[in-house]
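A single structure is presented below for examination.
Heads up, one of the protein chains got dropped from this complex, but the rest are sitting where they should.
Read from first to last, the chains carry the letters A and B; within each, the first residue is number 1.
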Amino acid sequence: MSIEVINISKQFGTFAALHHVSLQVQSGELLALLGPSGSGKTTLLRVIAGLETADSGQVLFHGEDATDQHVRERQVGFVFQHYALFRNMTIFENVAFGLRVRPKKFRPSNAEIHSRVMKLLQLVQLDWLADRYPHQLSGGQRQRIALARSLAVEPKVLLLDEPFGALDAKVRKELRSWLRRLHDDMHITSVFVTHDQEEALEVADRVVVMNEGRIEQIGTPDEVYEQPASPFVYEFLGNVNLFHSRLHQGRAWIGDIEVDAPEHAEAEELAAVAYVRPHEIEVERTTQNGEATFAARVIHVLSVGPIVRLELVRQNDEEKTPIQVEISKERFRELQLVKGDEVFIKPRRLDLFPNHKNKTDGAAQAQ
Amino acid sequence: MSTITFPVTTSANKQHATQEPAWVRRSLIGLALVFLTLFLFIPLISVFYEAFKKGVDVYLAAITDPDAVSAIKLTLTVAAIAVPLNLVFGIAAAWAIAKFEFRGKNLLITLIDLPFSVSPVVSGLIYVLVFGLQGWLGPWLAEHDIKIIFAVPGIVLATIFVTVPFIARELIPLMQAQGTEEEEAAVVLGASGWQTFYHVTIPNIKWGLLYGAILCNARAMGEFGAVSVVSGHIRGSTNTMPLHVEILYNEYNFAAAFAVASLLALLALVTLALKTLIEFRNQQHQKEVTNEH
Partner (left out) sequence: MNTFKQHSILPGFNLALGFTLLYLSLIVLIPLSAAFIRTAELTWPEFWSVVTTPRVIASYRLTFGASFAAALVNAVFGLLVAWVLVRYHFPGKKLVDALVDLPFALPTAVAGIALTALYAGNGWIGQFLEPLGIKVAFTPLGIFVALTFIGLPFVVRTVQPVLEDIESELEEAAATLGANRWQTFTKVIFPVLFPALMTGFALAFARAIGEYGSVIFIAGNMPMVSEITPLLIITKLEQYDYAGATALSVVMLVISFILLLIINLLQWWSRRRSIRA
C-alpha cells in the first residue's frame, strides 16, 4: 500500500516540528527518514501512524484520505523506539495481544491465534522464548518481538521509530541486514526513522533527509550521498571539507585556484562555500605548471586499513584549518608520504553553495 | 635468615577508607537505637502491656463490649467507603496527570496534596461550616431531615478528606515513570480504551495501587482529630474506634481503652508488614529486571 503525505505542518507550543512536509512512499518500498534529533522525523512517523494529529495537511493511504482516521483503523504496524513490550505479559501474549483485543466477531479462535503467533515467533527466530517475559530478553530479542507483535495484526504498512537506536553496535549491524532480508521477503511498505546515516544508506530503498522540520532531499542512498542537494545533506552524510570561495558569472575562486561553475552563471560577486569529500581530493608530489592546485603540508597520517587518512594544512591558510583526505593504500605507498611533507592537492569534484543558504559558514569539516 | 615481623592488622582495626572507626560505628548505632527505643519501641510495647495488664478476660470483655463492637463496625464501614472512593479518584487523577500533557498540572498536583498539610481539626471544622446547623447547607438539610454532621456521613466525608492524597501520590510518580508507550502500542494494535486500561495499565500499577490503598486504609481507620470534630461522640452510633478509645480513657477505664487501642496498634503493625513486603517485592523485581540482561 502506498502512503502519501501532503503539506503536513505540526507545531508543539512555539516549536515548529514539521513545516509543510510532503512525501510519497511507494507500495512495497523501504523508506528511511534520516535526520538529527529535533528534525521532525519521529513526529512525521507518528503523524503517518495517527499517533499524532497534524495541524494542517493530509495523509493518504492507497490514495484514500486517512487524516481523520483513528490509529486503530489505519491498520499500521508500529515498532516503538523502546519497544513498549507489555511487561506484565509473556512474549506469546505480547504477540497475541492485537488479535485478542479484536471484537468477538473478528477474533480468530484460540487455536488460530496460537498458530499465527508461533509462526511469527518462528519468523523472528525466537519461538523458544514464547513463555518468557520481556525483562528476561536481550535488547535485540525485544526488538524482534516488538516487530513480530506489530506484524501479528497484518498491517498494511510498517512504521519503525529508531528501530536499532537502543542497541549496541554489533547487534545493530546484524539486525540491520536481518530487517533488510525480512522486508525483501514480505514486501510490506515500511518507513523507519533513524539518525544514523550508515543505517539509512545501508538498509533503505530511498532516504528522506530531514532538518528542522523540513525535507532537505529525497533520493536513493546513492543519490543523497553522491549528489547532496544542500549543504546540510553534505555535512550530515559523511565527512566533507569546506573551502571558502567566491562566485562570479559561472566561475569560482577558491584561494589560488579557479574552477568552472556553470550552474551559477548568474552569480555576481557571491561569497560561497565549496564542499569536497575527502576521497575526492587528489594528492601529488609535484605540480605541473598552470594546474589548479593548493600547496599543503601533511600534519597527520593515519594508515590503518585499506584507506589511508591524511590531515593537511594549506600553506597560506592562516587559520590552519585541517583538510581531510582519503587515499588508497597503493597510492599512499607510491607517494611515500610522511608527516611534514609538502604536497599539492587538487579537488577532483566539488559542489558550490552560495553563503546565504549555508548556516555553518566557516566550519572546516563536519561529520 | 632473620624473620621480619609486620604489625598484624586484625579485621577489627583495619579501617576501610570510607568507613568510620569501629567505636564510632558502635556508638552511633547505640545512640540511634536508644532514641528509637525510647520514642518508638517502648510506646508500642506499652500499648499491648497495658491492654493485657488486667488479664485476658478483661481484654476480651473490653473488645466484645457492644459499644466497642459498634465502634469497630463503624470504623470498618467508614474505611470501606473512603478507600474505594479514593482509589477511583487516585486512578483518575494519575491517569490524567501521568499520561497527558496539559496546563496547570503542577497546580493540580499541589491541590491533591493539600489535605496533608491541613490540621485534622481544621479538616473536620470545614465540614461543620458547610453541613452543620450553622453551616451553608445546614438549614436546608434540617428541613429535609438529613443529618451529616454528628452522623455517619460527616465521619465518612472527613475521613475521605484526610485520605485523599494517599493513593494518587503513590500512582502519579509510578505512572509517570512508566510513560505512555505501552498504552500507545496497545491502541495501535487495536485495543479500545478500556481494554488498554484493563490489560496494560492496571497490571503495571497493581502493586502501587495496593501500597497506596494499605496506607490510605491505615489512616482512614485511625483518623482521630477530623472525625472527632464531626462525630458528636454518640456511643454505639457515631463512635469510631479511636473515638471509643478516647471515651474509655477519659472515663479512667484504662484497661479497656488500651484493649481497643491494641487492635488499632495491631492494624498499624499489619500495615507496616504489608508495606515492607510490597517494598521488598518491588526491590526483588527491580533486581530481576536489571540483572537479566
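Couple of notes before you dig in:
Basically, contacts are C-beta pairs under 8 Å (C-beta built on N, C-alpha and C of every residue); 3 or more make two chains touch, one makes a residue touch a chain.
Values in this document were obtained by computation on a predicted structure and should not be read as measured data.
Shown as candidates are B:Thr64, B:Ser119, B:Gln176 or B:Asn282; the residue that touches the absent chain is B:Ser119. Within the entire complex, the positions of chain B that touch the omitted partner chain are 17-21, 24-25, 28-29, 31-33, 35-36, 38-44, 46-47, 50, 88-89, 92-93, 95-96, 99-103, 108, 110-115, 117-122, 125-130, 132, 134-136, 157, 160-161, 164, 180, 183-184, 187, 192-193, 196-197, 215, 218, 221-225, 228-229, 241-243, 245-246, 249, 254, 257-258, 261, 264-265, 267-269, 271-273, 275-276. Within the complete assembly, residues 11-13, 50-53, 55, 70-71 of chain A touch the chain that is not shown.
Rule of thumb we're sticking to: only the chains that are shown with their structure count from here on.
Annotation: 53 Å between the Cα-based centres of chain A and chain B. In the complex of the two chains, the chain B residues touching chain A come out as 181-182, 184-192, 195, 199-200, 203-204, 288-289, 292-293.
Interface of chain A with chain B (complex): residues 49, 51, 71-72, 76-78, 80-82, 84-89, 97-98, 101-102, 135-139, 149-150, 152-153.
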